[in-house]
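Read through the structure below, which is laid out as structure tokens, and then see the notes.
Note that this complex is displayed minus one protein chain, with the remaining chains in position.
Chain IDs A and B follow the sequence of writing; residue 1 opens each chain.
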Amino acid sequence: MSSVLRKQMFDHGPPSYAEVNRDVINALTTTTWRYWLTLGISASVALLFFIAPWIYQIIVGVGAAGMNRNAMWGTYLSNFIFWIGLSHSGTLLSAVLHITQSDWRKSIYRSAEAMTLFSLMTAALFVMVHVGRLWFVHWTFPVPNPMELWPNFRSPLMFDVMAILTYLTASSVFIYMGSLPDFAAVRDASKGLRRRIYAVLCFGWRGTAQEWHTLGWSYTFFAVLVIPLAVSVHSIVSWDFAMSTVPGLHQTIFAPYFVCGAIYSGTAGIVTVMWMLRRYMGFGRYIGKLHIDNLSKLLLVLSLIWTYINICELFTAWYADTSFENEAILYRIWEGPFWWLWWEMIAFCAFVPLLLFSRRIRQNWNLMLVISIVINIGMLTERFVIVASSLPRKFLPDVFGTYFPSLVEISITVGSFAVFTTLFLLFVKIFPAVSIYEVKETLAPLRKREASA
Amino acid sequence: MVSRRDIFKYAAGGGVGVGVGLLLGEVNQRPLETLLSTHIPPEDFSPGIDTWYNTLCRMCPAGCGISVKVREGRAKKIEGNASHPVSRGGACALGQASLNALYNPDRLRSPMRADGEGGFIPASWDEAFDELSARLGALQAAGMGRRVWVLTGGALGSGEEALSRFSEALGANLLRLALDTTANEQAAAKAIYGFEGLPHYDIASADLVVSFGADFLGSWRSPIAYAKAYGEFRQGANGRRGHLAQIEPRMSLTGANADEWLPARPGTEGALALALAAEMLRRGRGGEDVANWGGLSGAMSLAGAAEQADIPLARVEALAERLAAAETPLVLGGGAAGAGTRGAAALSAVAALNRVLGAPGGTVRPNLGHAASYASVPDIEAFASQAASGNVSLVLLAGVDPAHDLPDSLGIRRALERAELVVSLDSFINDSASQADWVLATDSFLETWGDDISSPGAGSLTVTLQQPVQERLFDTLSITDIVLRLAARLGGAVAQALPHADAQAFTRAEWARVWQSLGLNGDFNERFRLAQQNGVWDAPLAEGMADTISPEVPPPPAAPGSEFAGGESEYPFVLHPFVTQGFREGQGANLPWIQELPDPLTSVVYGSWAEVNPATAEQLGLGMGDLVEIESPAGKLSVPVVVHPGVRPDVIAMPLGHGHRGNGRYAKGRGANAASLLAAQSDSATGALAWAATRVALKALGKRGRLTRTGGLSRTLGRQILGPGGEH
Partner (left out) sequence: MSKITDTLRQYRADGYFAEFDYHWTMAIDLDQCTGCGACVVACQAENNLPIVGEKRMRQGREMKWLRVERYWEGDYPDARLSFIPILCQQCDKAPCEIACPVFATYHNQDGLNAQVYNRCIGTRTCAVYCPYEVRFFNWFTYTWDEPLEQQLNPDVTVREKGVMEKCTFCVQRINRAKDLARDEGRRVADGEVQPACAQSCPTDAIVFGDRNDTDSAVSRKMRDPRAYEVLKELNTAPSVVYLKNAREPLHAADGGGHHDGANAQAAEPRAAAAEPRMVEAESAVT
């Protein structure tokens, strides 16, 4: 990376080492009333809109949701896929950029990885919201038992459980490992209880050469491990759909389609989170034009791939020319009750990102916030449209039906964003949201040059 | 000072005292009555083992034999009795759902008396019998037995025999009520075949069945027997596939299964049948028995009849061709085709066509089962006018619900209001019972004794025995039991006519009487025991008794045409009420399994609907489920529409049996009662209610109705669901 690029990383000039420590640790220690208010609101929304209806649903049965005989899957499953998708960019991007030694990742990757973790958790919550008998959900794990009952390893859902758990574990280890030196930095900068907590959290990090060496190679090892995982998770999630026979779901293109869509929506999610961090946590100095420009370019490329796959999907259905496929596509894009959602998704995810060809737009933070949110709304509806327009109409026309989400489903959908926000807000108070030591790594050559100049 | 010896004495004395006390307590204890001992269980009770009883289904007049599976003293499942000549192991939806009536949450659990504020309070049987016998006794003593009216249905068992003997001894009037009666068919059989009763139709051995409105697979007469025959007719052992043509303005279940469906204009079926008969005569199909009919000069030409019926002439000619070529043809007539103002004449025309085709003696045979004589419209109107002038003191409703099942225009509801005392014998507070002063809770037919002469008997006398399959669930009695007890209390002539202890004794006595009257020999007790085992008594008949088709030459029938109530300009559509297998005239409405069973043609559940042709719907701007107001000269109601191509554009079809005011949670307030639209039209020959002779007007109300359907898209979209190569 050239020094010019490095300079671009910081819009207001590179900070000093001390400033990095101060800014990041300040975000952990200084808690404004605004933070408490936001946390309070988001936690109560999560409680009221997510937990409360969920408890109601557990008591009365999944019938509280709007699903029916035809549409056995609904908003819960589409949300599950959305959240899994949102999780994709964080760790994947961080790992890829780490391996390709793109230094610009360093100030954003921590929060991106946190996003991964929390969206994965939210997605896992949706699995539990979705199933009929939550109290037996542990049967999906291969728990040894006297009846020798094992999970069904042929089931794509079983692959799902494995893939998601692996991804969750790997992502957690990845983010935690990368945070070790920063925990130590926080420990060193604080006193009392906080010092003791971070002393435990950092595993007694002392910063010896041996420790840095071990961290370096193991971090790279995990980065390499996480990349295929991220690709596999969403491929496997797509098989939940693709391995069925349902017209509109049974498609070979689904794995790349879902992976691409996942990274796409995840990247948009990162943009949103970056904006929030700049705005509310005062990280404007560390997250700058370079980041937003690079992320936007990535978004643009992904949107083009996504559009291409969508065209492919229509083409294969048209080319197959069976009543099943034709009707399914027609229902999805024109005759069904959700035709407008399909067009909305095309507008939001295929056309709006074309604006990103303009550098002015790419580097405009506020505009990018809007675009990133629009993309994720599009991606949320994409998943919904796939589920809600395929399942009600399968093979036998006499049982064609419709599906509309119930209030409980809508409420839980809204609530899930609050759950995510709450988790994220707690995260920024525990983890240094910007990697202290890696930002300093990028500073070192800069400062050297300044000193020599 | 108490010595050691004293202590022993007191202790011993106390001990003995306590022991004796405990012993006495044990001895004095009331024996436990509520626990059911499995050490010495009733003979039919072994936990985990099914017990099967053969008995009779009383959900419709067909009289099917059923086998009921009983486990742990409770009826669990109803199957067709495989050894019964009518059901032959088959069971229809309604019969199987009769368990819902037995275990219905709204079934009356004891006699109820009106509280004077529209509600009912439980009472005891003694109170009920006290009041009833006092009232009846007073009337009898005053010689005013004529002021008592007994209203019942059209079944033919010994239970009905008890009722008619009771009313006869009392001098009371007895009305057998039903919307769709067999009166016209009986009249036609008498006129053309020359015998009393109803014919037996042999569908199984026919190679061509032409049905004028008779929905024999759905609701007409004996659906199970006909369905069994239909199975053989289609893919039977004789290796021949019969052809079925259905002529009716609205596609019935039979029409849906027919090879061809000819939507004839309502009321023109008789003329078409007669024209076909004339055509057959022209083609030389007629035998010697109809030689004097000549060319049936009263008949229209085939072209004229086709035009009047609004069917393309080519299709009528093709049908004539088939009829002429058929070896064992059979023509059926019934349903709305026989329920116009000239219904009996129309059915006579159908019978004439059979006679020309030589069906009598082959596919049409006489049936020894005596047919019920139903009350005609003038009879009912007489009752209404007597009530209006205050001459009706007591009305006994024996298991019928005329306030719902029959048209309001006949005035029965008003008559019940005017009557001094109304007593309903029913299991539910139905529409009529809600107007009663007493509702005497009756048994389910699975809890009591009785019998029925099954129709159609297959060339022999078939009597099906009804016996209890389980203990009574509640404090109820059967209608026969109630009548017998009333008779015993009244004493005198009534008690003499009915000296039996209960329904079981009465049924047995009736069988013994018939046994004697037929001059049968052998051990009656043994035969009765066998009947209890088999559920049916099937007596083969002597040669002479079986063949009673008149060799006499009947007069040629005239060309009939129905007249409709309501002017064509004011009421542009003909109302086509139809009976469905599940609901019949209202009997199935309180059964949740029937309410949840999608209608075969429209897939509607929980409620009624009006069927409208797509062209009519487009004209009126109606879509599936839109609410319309249907108005006839007799009344109006609102109901959602179902748009489908199985109905003529000038006809509005509505199912009967919905729209109850009472009758329990599953029936109450669901759908609209099509019977309330019917004008008091009657057949010109027999006086039977002409329930398919009312015109209606249709008005869109501009809002959605409450229409629940289970079906989605009713087209196959080219998918090969019904077999390779597309639809059939």
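Keep this in mind: contacts are C-beta pairs under 8 Å (C-beta built on N, C-alpha and C of every residue); 3 or more make two chains touch, one makes a residue touch a chain.
What you are looking at is a predicted structure, and each value in this text was computed from that prediction instead of being measured.
Visitor: Thinking of the whole complex, not just what is shown, which of B:A114, B:V605, B:L620 or B:A700 touches the missing chain?
Guide: Answering carefully, the residue with contact to the hidden chain is B:V605.
Visitor: Pick out which of B:L56, B:I78 or B:M654 touches the chain that's been left out of the picture.
Guide: Only one listed residue reaches the unshown chain, and that is B:I78.
Visitor: Hey, which of A:T30, A:N152, A:Q210 or A:T252 is the one touching the hidden chain?
Guide: A:N152
Visitor: Considering the entire assembly, which residues of chain B contact the chain that has been omitted?
Guide: Those residues of chain B that touch the unshown chain are 48, 71-72, 74-80, 87, 89-93, 96-97, 99-100, 102-105, 217-218, 223-224, 227-228, 230-231, 234-241, 251, 253-254, 256-257, 259, 261-263, 315, 318, 473, 581-582, 592-598, 600-601, 603, 605-607, 613-615, 644-649, 665, 670, 708, 710-711, 714-718, 720-728.
Visitor: What residue numbers in chain A mark contact with the hidden partner chain?
Guide: 60-63, 66-70, 72-73, 130-134, 136-137, 139-140, 149-152, 154-158, 160-161, 240, 243-246, 323, 391, 394-399, 401-402
Methods note: only the chains that are shown with their structure count from here on.
Visitor: What part of chain B is in contact with chain A in the complex they form?
Guide: Touch list, chain B to chain A: 603, 711-719, 721.
Visitor: Which stretch or stretches of chain A touch chain B in the complex?
Guide: The contact residues of chain A facing chain B are 70, 323-324, 327, 393, 395-401.
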